Each structure stands twice: as C-alpha cells, then as structure tokens.
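Only one protein chain is missing from this complex, and each of the others stays in its spot.
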Amino acid sequence: MSDTKRIFIKGNEAISRGALAAGCTCYFGYPITPQNDIPEFLSTEMATVDGEFVQAESEVAAANMLLGAAAGGARAMTTSSSPGVSLMQEAISYMAGSELPGVIVNVNRGGPGLGDIGSSQGDYFQSTRGGGHGDYRTLVLAPGTCQEGYDMMIEAFDLAFKYRNPVLVLADAIVGQMKEPVTPWEPKAADNHGAEDWRIDGAKGREKRLLKSLFLEDGALAGQNRNLQSKYEAMQAEARADVFECDDADLVVVAFGSIGRIVKSTVRRLRSEGKKVGLVRPLTLYPFPSEVLRDLAKKGKRFLTIEQNCGQMVDDVRLSVRGIADSEFHGHMPGDLPGSDDFLAPIIKHLED
Amino acid sequence: MSEKLVFDAPEIMIDRPTHYCPGCHHGVAHRLVGEVLTEMGLVDDTLCVGSIGCSVFIYNYLDVDAVEAPHGRAPAVATGLKRAHKDKFVFTYQGDGDLASIGLAEIVHAANRGEKISVVFVNNTVYGMTGGQMAPTTLEGQKTTTSPNGRSADEHGLAIRMSEIIGGLGGTAYCERVSLDSVKNIRRAKKALRKAFEMQVNGTGFGFVEMLSACPTNWKMDQIAANTRITEEMIPYFPLGVFKDVTKDGEE
C-alpha cells in the first residue's frame, strides 16, 4: 500500500506534502531562504489538488491573502522565514483578533535583521508570545525531524480550525534543508469544525456575517479579549512533549526542534555511558508543556535548557518549575551550525555540578 | 392620482444613519455600490472587503458578508478570499491613504495579476479618519495637518494619479475615474461601477473605479464649497474618463 512507502525528501518538501495531505487548498508565499523549496514544490503541486497557488508581492501580502482565504473558511497557509515572518505579524494579529484559522510555517533562520541563512531558534519569543500587537497567542508546533514536519502540518490545520486561530509551525533551516526518509500518510477526512457557520460565503437566506477585530463600543473589546483568553485556556489541553529517559534522570535537558533532536543523540550517548540524564523535547511551544516539567521538578530533577539562541525558551522552563526548581541555560549561537558534540560538555558540566 | 415610488434606498442599504460627516460622498458611493449589486442580482453572493479609513464601517451600512482587512491590504485579502470562493462576488472599498499609500504594492499587484475582484477607490485627497493628514493624492498647495504650508512639489512630490497607473497594468480589465460632484457625474459613476463589476462576473478580470469625493471637515470647507472644489480643482488634475477597457479593443 503506497501509504507505507517511504520517500527520501527534504524537510521543506515533507512540510509541503503534509499540507497537501491535510487538505490545504490555498497557498500564498514569497521567496526567502531557506524555505524556497516550499513555494517551488507547491507551485506545481497545488494544481494536483485543484488548489490555489499565489506567489505574492511580499510576505505582508501573502499573510493578508491567508487572512482572506481563511475568512472564506478555506484550509490555507503561508510559509516564510524569520524576517518575512516579522512582516506577517500584523496580519497574524488580525487573524487572531478576528478568530480566523490558518497555518503559518516559519523556517527559522539566523537573526536579528538579515542575519544568515542557517538554522536558529531565535524566533521562539516571536512565535510563542503572539508575535504581533495585542494579547493573543498562536498555537506553535516544533518539528525536529522531516517526518514531524509532515505530521505536524496535518495537526496544524486541524488545530487551526478546532480553535479558529492561527497556528504557527516553527521549523528551522536544519529541518527544512535536510533529507530524511518520510512515510507519507493520509489523515481521515478533514474536519473544519463547523466553519460553514462562521465563514463568509454570501449571505443568502441568512443574516450577514462580519469577520473583524475592531471593537469600539463600550466594553466590546474587553469582551473579545476575555473570549480569546478563555480560548487560550482551553488550548492548554493540546500541550505535548517528547519525554525521553527522564524517569531516573538527575538532569533533565529541555530542547526543541533540531536542537532537541541533536540533544536526544547526546542523551542516548551519555545514557550508554551510564549518565542519568533525560530530555524533554516540547512538541508544542504554545501551549508549553509546563505540567510535564513541573511534575519532574516535584520529583527533584534539575534542568538545563539548550537552545540555539541567547535564551528564550529557558524563560518558559523557569516559569513552569517556579517555586520548585530552576533551569540552567546553554545557548548555541545562531550562526554556528550545531553538532551533537557541542552539547556533550555543557550537559556533563551541569550533570556533575 | 396614483403615484409610484421612483427613488428609494435599495434593501441592501441598512437603515442606519451613517457616521460620515455632512457632505461626505461615502454615502453616495455606498449607495451606488448597493444599487449596482442589487440590479446585477449579486447581493446574496457578495463578499465585501472593508479597509481602514472613515469607511471601515461600510459593513454597518451594506447588508452583505464582510471581512475587515488591515490598512492597505484589502486587495491581498480579496485575492485570498476570491481564490477560496471563485463563484462569489468580491469587492474592496478603499480610501486614498489605504490604497495609494500603505497599500500601493497590494493594489498594483492585484491589478497586475488580473485578480477577478472589483475595487472601489474613494479619493478625497486627504486622510479623513485620522484627522486630515496629507495623502498621496493631496494636491499641490493643499494645506493638511502634515503639510501645513501646503503640499510642495520639492518637498513632497506631486499627487499620485492612481487610475493612470492601474489603467497601465496588464491584468487590469477595466479602469475608470469618475466623480460624485454632480448628478450627471453620479449617473456616470454608477455606470462605471457596473462595468467594473461586470468584468468580475463575466470572468474577464480586474475592475477599478476611482471616485473623486469631498472631505468638507478636513478641507475646512462647508459642504457645498467642498463639492465645488471637486469640480474646480480636483477634476482638472484627476481627469475623468476610462483608462482601460479590454472589452473595447483599442477604442477610448
């Protein structure tokens, strides 16, 4: 059966294929390294699902096209990399405020500014704290393998419609550009969670619908914000993490994405040497798997957060274990390609401290 | 004597006094859009993409589905929406700050791609909602809150003529500039909207109608003087007429 046939593809292609499997019918994008494989692949492949492909004039435009298609209830997405995602923030904020579903993929590259075209995790804050203006959040999924790139796209669309919210898939240049075997699979029929009841598609035989984020009447914006906050509360149930070798660990390393995957190799190696170290690899960055970490903290574990930035996820780890434990931090600078050897010394150091 | 009602607001117009200032032509433009949508039988299939400016509240006055777009981005939002619902009628309604300043890339590219949408562009040479700042369409010498000594060619450049630009793009199917300052021009404006909307309905392409309008409040003029300014100052600089019509093959 073709579903179990593995293909050897780049992470960017896995993400693209996952989107198609998820039932994406509209893609809007703009060229930017290191994710150009995605618009290039989809420029031919969207036609195979009778979908729409638009290379927009800018990331600003692409994100707003996403907003428009989402308003129509379509499974739509855009992809970019760090500087382009910065440009998309206004539209994402509007989507969150108007409660529109959509998927945005950020193949994180080095920053700030033009940065470089290598991997980085420097967009963690941007991804998990809304990113644009106002009190909103997007769900954030963090693939660390090409397979996860595929799988998480299917999850992302589903979550977007379940919560009527934008969902960000935070990949990085390593995941995007590396090639791995991926097993494509078809999910069961897409569930748009009642989109027919809120999308705009012509007010025939019903009251007109208005998708907006402006609330000027006295108390209206407060009401909308309360509404959004209770949604984000409900979203907490979606928190997930890959918990590896933590049961008897003295030190728990917390790492996500490509770094999480590299750290996993390091942990395996250290375990084979008898070291009691484990890994919590968050798969959702928002909602953050705080409960998992807190439970481990209560069992007396110590924590070391490793990420390819100057210290971002470590704040969330510390918040998760506050009052009980703390987290050390080891940052791998954006601009230096990481390898598993890079994390041996810091982990051993913190294990033995 | 029996009489018949020969002029009334079409049903698509929501019976709610508008927030627009006395003498503002948004009310006329909204009504013309409502009339044409009604006459073309499009009301049930219309998706309105509102923009940012005084007319952000268009959704309070037209009884159709609507989505609010960020400032300048309505043509991009309309692109996404039309791609998702090709069989629906999608139009944007934008002012001169929204369309010609922050949204210049979006309108040019939507037109150039030939998106099958219709754009209603209300040009009153000023940023209305935010209190009368200079706009890309502000005329030379015109005083605004950010050009207190009058717009100067040296310092600010001259006013942008949008219809000429849009009319020059490959994907544009219909482009006309009209005015709302007189009954004759209002009748012509309605015909222009119809032509632009037909381009979408017939699958021909992108339609654009620029409507010269007044902003008495920010021009600091009374309503009648403001209306006259359109006739005497705006039309000479922004000439009325059809800048592109692909159905006429070289005519006009």
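The letters A and B name the chains in turn, as written, and every chain counts its residues from 1.
Convention: a residue touches a chain if its C-beta (ideal position, glycine included) is under 8 Å from a C-beta of that chain, and two chains touch if they have at least 3 such contacts.
In the analysis below, contacts and distances are computed from a predicted model.
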According to UniProt, what is the chain that's been left out of this complex called? Choose from "(Fe-S)-binding protein", "Carbohydrate ABC transporter permease", "Stage V sporulation protein AA" or "NADH-quinone oxidoreductase subunit J".
"(Fe-S)-binding protein"
Full-assembly contacts of the left-out chain, visible side only, are chains B
Interface residues of chain B (partner: the chain not displayed):
1-9, 13, 17-18, 20-28, 31, 182-183, 186-187, 216, 223-224, 227
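Note that in this section only the chains that are shown with their structure count from here on.
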Mind checking the centre-to-centre distance between chain A and chain B? Centres are C-alpha means, answer in whole Å.
39
Any idea which chain B residues touch chain A in the complex?
43-47, 49-50, 56, 59, 63-70, 73, 76-85, 88, 105-106, 108-109, 113
Touching residues (chain side chain A, partner chain B) in the complex:
25-26, 28, 52, 54, 56-58, 60-62, 64-74, 76, 90-91, 94, 98, 200-205, 208-214
